[in-house]
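For this depiction, one protein chain was excluded, whereas all remaining protein chains were kept in their positions.
Chain lettering (A, B, C, D and E) follows the sequence in which the chains are written, and residue indices restart at 1 in each chain.
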Amino acid sequence: MKRTTILCASVMALVALMLLPTVASADTFDAAGAESLTSVGINTMWVVVAALFVMFMQAGFAFLEIGFSRGKNAGTIVAKILMNFSIAALMYWAVGFALAFGGTGELWGSTGFFLRDFGDPSVAFPAMSFSDVTVDGKFFFQFTFCAVSLAIVWGTTLERVKFGVYAIYAVVFAALIYPIGSHWVFGGGWLQANLGMQDFAGSTAVHLIGATGALAVLLLLGPRRGKYGADGRPRPIPGHNMPLFGLGILILWLGWFGFNPGSTLGALDGRFPEVIIVTQLAASAGVIMAIITSRLLMKKIDIGMAGNGAIAALVGITAPSGYVSPWAAVIIGAVAGVLVVVSVLAIDRKIDDPVGALSAHGIAGIWGTLACGLFTNPALADYNAVGEGGLFYTGSFHQLGVQALGVVTVFAFVFVASFITFFLIKKTYGLRVTADEEDAGLDISEHGMYGYPEQFIPAPELVGVGPVQTPAGATASSGMKPSEVPA
Amino acid sequence: MKRTTILCASVMALVALMLLPTVASADTFDAAGAESLTSVGINTMWVVVAALFVMFMQAGFAFLEIGFSRGKNAGTIVAKILMNFSIAALMYWAVGFALAFGGTGELWGSTGFFLRDFGDPSVAFPAMSFSDVTVDGKFFFQFTFCAVSLAIVWGTTLERVKFGVYAIYAVVFAALIYPIGSHWVFGGGWLQANLGMQDFAGSTAVHLIGATGALAVLLLLGPRRGKYGADGRPRPIPGHNMPLFGLGILILWLGWFGFNPGSTLGALDGRFPEVIIVTQLAASAGVIMAIITSRLLMKKIDIGMAGNGAIAALVGITAPSGYVSPWAAVIIGAVAGVLVVVSVLAIDRKIDDPVGALSAHGIAGIWGTLACGLFTNPALADYNAVGEGGLFYTGSFHQLGVQALGVVTVFAFVFVASFITFFLIKKTYGLRVTADEEDAGLDISEHGMYGYPEQFIPAPELVGVGPVQTPAGATASSGMKPSEVPA
Amino acid sequence: MKRTTILCASVMALVALMLLPTVASADTFDAAGAESLTSVGINTMWVVVAALFVMFMQAGFAFLEIGFSRGKNAGTIVAKILMNFSIAALMYWAVGFALAFGGTGELWGSTGFFLRDFGDPSVAFPAMSFSDVTVDGKFFFQFTFCAVSLAIVWGTTLERVKFGVYAIYAVVFAALIYPIGSHWVFGGGWLQANLGMQDFAGSTAVHLIGATGALAVLLLLGPRRGKYGADGRPRPIPGHNMPLFGLGILILWLGWFGFNPGSTLGALDGRFPEVIIVTQLAASAGVIMAIITSRLLMKKIDIGMAGNGAIAALVGITAPSGYVSPWAAVIIGAVAGVLVVVSVLAIDRKIDDPVGALSAHGIAGIWGTLACGLFTNPALADYNAVGEGGLFYTGSFHQLGVQALGVVTVFAFVFVASFITFFLIKKTYGLRVTADEEDAGLDISEHGMYGYPEQFIPAPELVGVGPVQTPAGATASSGMKPSEVPA
Amino acid sequence: MKLVVAYIRHEAFEPIRQELLELGFPSMSITEVKGSGRQKGVTEQYRGSSVTNYLRPKVKIECVVATGDVQTIVDSILRHARTGSIGDGKVFVLPVEQAYRIRTGESGEETLQSHPDPAAAV
Amino acid sequence: MKLVVAYIRHEAFEPIRQELLELGFPSMSITEVKGSGRQKGVTEQYRGSSVTNYLRPKVKIECVVATGDVQTIVDSILRHARTGSIGDGKVFVLPVEQAYRIRTGESGEETLQSHPDPAAAV
Partner (left out) sequence: MKLVVAYIRHEAFEPIRQELLELGFPSMSITEVKGSGRQKGVTEQYRGSSVTNYLRPKVKIECVVATGDVQTIVDSILRHARTGSIGDGKVFVLPVEQAYRIRTGESGEETLQSHPDPAAAV
């Protein structure tokens, strides 16, 4: 019954809310009532529409993981993504958003819990005050980023983690870890405000944070049974469905057109289409280089690698997307495409990352953040009023150093916080299912039914529970000639 | 050949159109020509974009049904959704929209057939005159709602209904039943205009109407063969594909961000992001409570229940989404999440609703409508100029009573109209395929081919029709060593 | 190693870019910096959002092809779509866009390579100067069209083409063939500027061009092994997954709501919702007529035909969508629905087009283009300032003649250019995999792993590489009773 | 010892399994096979062309029993698998020379001993 | 009575089925099996690591016939299944002691009688 108690933690949050004074809502509403201006309308619409595409990335991550899992572990991912997305929403609304954007604290924010009583929005959320988008619009957009970061965490845990682990860590991650980490980078925290670290849409703040959590849990979880032979050599455990994997990649690619260009937090300055172009060029270069690298290193064009190349390039261009010119985007994406293939092959030798999350989000996230230090266009640094031009333009290593410092500190914070969290979970609830459950698959053992019953349950069992119901001979002609089918 | 005659009914509509005077189009065009205003542009864009997300919900319903069906009945759902969506468009354009929104009739509207000759839009469609969105934009948005309502109907009929039934009922539903029912609730009919019933985006007008049709057909159709044992106890007939079910849920969730916030029919008042937040919080609470309830009642976290919880909560918040505050949304969603699990388990004992449509759209739709009577924020009731605050704020049962009356009358009308329609179909064309066809599956019996041929046709049959075409030995080495593959 | 050398061609492009002077970006940025106007913001937002829906059509084409392929050839389509989409982006950015829209050349444009140094946008890209959308927005929108056209090409090549062929032709197509062909039709080239050919969103410029390339490669490639019996009669080679096919159709349908209405290149004139309605009505009529035709000709409602009907009608309405009235749209769609079924059945007798691309994009594209000559509403011809009213209104065959001339010349150019390209590929790299590889499937032979490993690799092989790792008896109880599962 | 091989309809399997279990014969193996016989095929259509599939899915039961028990098994199968219409299938009996229980390594007829309560074991 | 068991290539099955049908032997059962023999395996690769699959898909035909008919069946199989290259497969003949037709309950060789027109029946 442990699991129940765990899940109940989430209920607490709900109960708490119900006790809130009903006046609560008023604020939000009045706040909005006033803002009936054209500019607000246009910018808010863009940010909200962008947020919807980012929200859809949940499906992208789900199918990327489903495709890379074996059929016996495919269904649980659906329950996981639904639960995580839900917990993230409640936690980020109750606590996370306030910590991430509420006020000017160097380490964390402090106003706007439950989106209430924050007074003047531009004062309450200074890091986003350059935009006139409504607070609700900004909140929803930022929440979808939190959900993306959380989704990235689980890529390394497929096929063996206990279901309850998702719930427990999700609460901590969405309420504390992600908000604090992202606050430093683009919520007005010390890295951004004091040092001028550049991370336009979150190569570090979203992707590296997620990948760092993924690394922490993987180290405590260990590889899937059978992943490494007696000789310690890695064995292939092929994912069961490349088409669904492809669906995931294409949905993620689409979502990125909300992710990066939406981070302009406005449409009227005409910047967002440029960000889209930069994003597309990088992704394209990434796919092509990943395919070529895979062909050269593995003699085959690995389908998964082509997809990883797209993701890695998109992650790589996330931080620079608002700071670099198209030509630089091509380079950034191309490098990410090569990096991810090499990294996946190297990592696979020792630790078991079924979807390549450490490479596609971690390594590529680091590369993307550092790339600002190399390629940031001074004109765009000024335009965004964050940091300065990159080495390539200025010849100065300053920005590159700032970026590196940001990567290191954020990684350190998230890794320590996550490792502690997962360590405590391991000692109490446990991280991993039993060997028998792992062999049987998470769908049947955690959810009581296979995700693809017809693949695992013999037809005679599926039809015949108890004596036959059908009139004798009914099925004898179930192979009807067309003419036998009443038209 | 019966089926053909039936389908031909649909053709009539087309033929009719071709005879219309060509001047027709002019109106529409001129009407739009004038409206070149910023506000119109912004608001129309939002409503149209929202409508596109709602349109995509067709895929959501399709995959929810596909996932919950057995593999032998998966393909037919594709043909069904395409045909239904198409019939709905032509019928709603020709007749439905006019009945739903054309004028101030208490029972039904009367202007705007074929979107023609309606004169001044604000006079012609008074219920939506508060918005300056173009008539074409409003029409498309409302049509997508009709299509959603129709899609809900079929959830109870999977794996045994005759294909033609979809076509016949779709014509009646999109032309008469839905337009009249929705007119009462949010088209300016008696419930809305005279009593002030609150249903922001259609918990009753869209979801309950659909679910009521679903109940009517189910009562006449009966359960799937083998669903109930000789002892009358329900047996599991597991859906064949949980990942595709999950795709459906995630697409529906995304679509709801067009469904509820789009119902503001405008972007400039800054309300739509608040509606999105309210929607997201409710859905999240629904998923979490459904998972907990499923864990407690069934000892397992049923994947389908997690998804049903999301849908039920989204349906539940549909009516209140424009009237309540975030904290109330959490309660509404949480209750819906508990309700749906209990309801599915209870209903399954006696009648066979494969996807849980009666619970997720019916029970939850009723709950959502009544929830307005409990939680409507007076400030928002005034803002929308419909009804008054809920019991929770005003202490008065009035609004709750109005909501209840609305639920009862709409249910009664739709149930009677649908039952009669399906009864007539049963007596003439027939509702259900033969036992043999049901055993063989709808794909092969209705469409002549399996949706997954490789699952049902033995490989030797698939390759070998007639003598071998391949040069002797060709396949002997079809297991080539990599090196054997010309690079 | 041939394949590598081929792929490396693509790298050249990248390398080239890296050598560009860094000043490059400046232009783009400044250009945008100035345009901070409401109108620009609104119109750009609409065009960009529309472009995102069009971009998603890549997933639509991928799943349409996946559904229509056998399971052994499903995975390669994922790698293909990612690579093609990427190559198209880099080529269209570097060369294509300039040729398609840069300047007033009758045969091709000449300014805006790499989106650089084009000076005043309205002068540089005259064909789109009627719209105030930013150049970046216009570029991304037009690029997504190029990618759609390229995706159409491959429908005829499934299950037998060599992977490298995609890459080589994609470079030529996105850099030269599509840009030049589309320049003639809607880039300001001779057909549009001199003759007033009407093609609002590309029935000819996008769909016919793609289908023409598809015909060229098919003629050189030949049918799939086993498609035609010893007696020369076609045999069914059923696609493996109708649900995924349906996903493709629904995504494409959604994408078309960006494709056609986005071609208004603006939102403020209120035209785009009308275009959406026209598009929806045509598609609906197409589905219904395709279903009826299939029922009459084949005695069954072929699922694929229902989907082809939707696509054909959408292709058919693409050119007229900005020129015709709703009633005409219904006729255009209905005719396309009938045409596509008849055409698929006829073409299948002789040449092997697995997805029906020649019919749904070619025949329907021609029909749609000619339909303008019949149904164009004079008021809309004036409004768009292109050509004149159709035969149906004016009684004059002039516009119809212009449309026909456009179809013929564009077809001729694209066919010759494509045939030569594919012919050269065939003589050098080769077009087709070996018989053994085709029998084994493209996934295993081109990518080294099946797209659905569990379908092709026996379970004992999947679990048991080398000695058993699991403690004796571990799996003996892998069928645990619920109680045996630690809760 | 004999090997009883039966080709039957899917729906017939469960009742047979249950009766044999009650009779003390829990052990058997089944395979999904495709059978051709007197039964009609199913005609499939796809985009205009059609093909007939003459093979119909059947369940093959294999059960090795002591010679003395053969008739019991056969009778049970004949009783439950019979609908009276074409496609009911066939039962064949083949000789078996030796049998081993892998778990214990023991061989001979005793490896086929019926177990009183099969469900009791893990 | 004898049980003829053959392991063949997929493509070979249909011609064999058709000839046996013409010869009056419509009844048989087939199973998809994986076979190992002299044939090479297929090497699969996935994200860098690779594995070789030594089992190749084959079709197993089972056909019980009267002793007198065995040679006819075997010859037909040998004729059509032969490509001359490794992997063609094998044919085995096993003794069958008894046979029953479930539909009628009758037993013995007559249950194997070839039917003139199998397609005629429902």
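Here, a contact is a pair of C-beta atoms (placed from the backbone, for glycine too) under 8 Å apart; a residue touches a chain by one contact, two chains touch by 3 or more.
What you see is a predicted model, and the numbers here were worked out from it, not measured in a lab.
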Using the touch definition up top, pick the residue from E:Thr31, E:Thr72 or E:Ser107 that touches the left-out chain.
E:Thr31
Touch with the missing chain holds, among D:Thr31, D:Thr52, D:Thr72 or D:Ser85, for D:Thr31
Please identify which residue in E:Pro26, E:Gly48 or E:Gly89 touches the non-displayed chain.
E:Gly89
Give the residue, chosen from B:Ala205, B:Val344 or B:Ala364, that touches the chain omitted from the document.
B:Val344
Touching the absent chain in the whole complex: find that residue among E:Lys2, E:Arg17, E:Arg47 or E:Arg103.
E:Lys2
Check the options D:Ala6, D:Val51 or D:Val64 and report the residue that touches the missing chain.
D:Val64
Against the chain that's been left off, what residues of chain C make contact? List them.
458-461, 463-468, 470, 472-473, 475-477, 479-482
Chain E residues touching the omitted chain (full complex):
2, 6-8, 31-40, 54-55, 58, 60, 74, 77-78, 81-95
Interface with the unshown chain - residue positions in chain A
440, 444, 448-450, 453, 457-458, 460-461, 465
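Just so we're on the same page, only the chains that are shown with their structure count from here on.
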Please pick, from C-E, C-D or A-D, the pair whose interface repeats that of B-E, with more than half of the contact pairs identical by residue number.
A-D
Between C-E and A-D, which chain pair is linked by the larger number of C-beta contacts?
A-D
Which integer distance in Å separates the CA centroid of chain A from that of chain B?
29
Rounded to the nearest Å, the gap between Cα centres of chain A and chain E is 52
Indicate the residues of chain D shared as contacts by at least two other chains.
32, 34, 39-40, 42-46, 50-51, 53-55, 83-88
Two-or-more-chain contact residues of chain A, please, as numbers and ranges.
3-4, 38, 42, 45, 49, 235-236, 238, 241, 247, 298-300, 302, 446, 448, 463, 465-467, 470, 475-477, 479-480, 482, 487
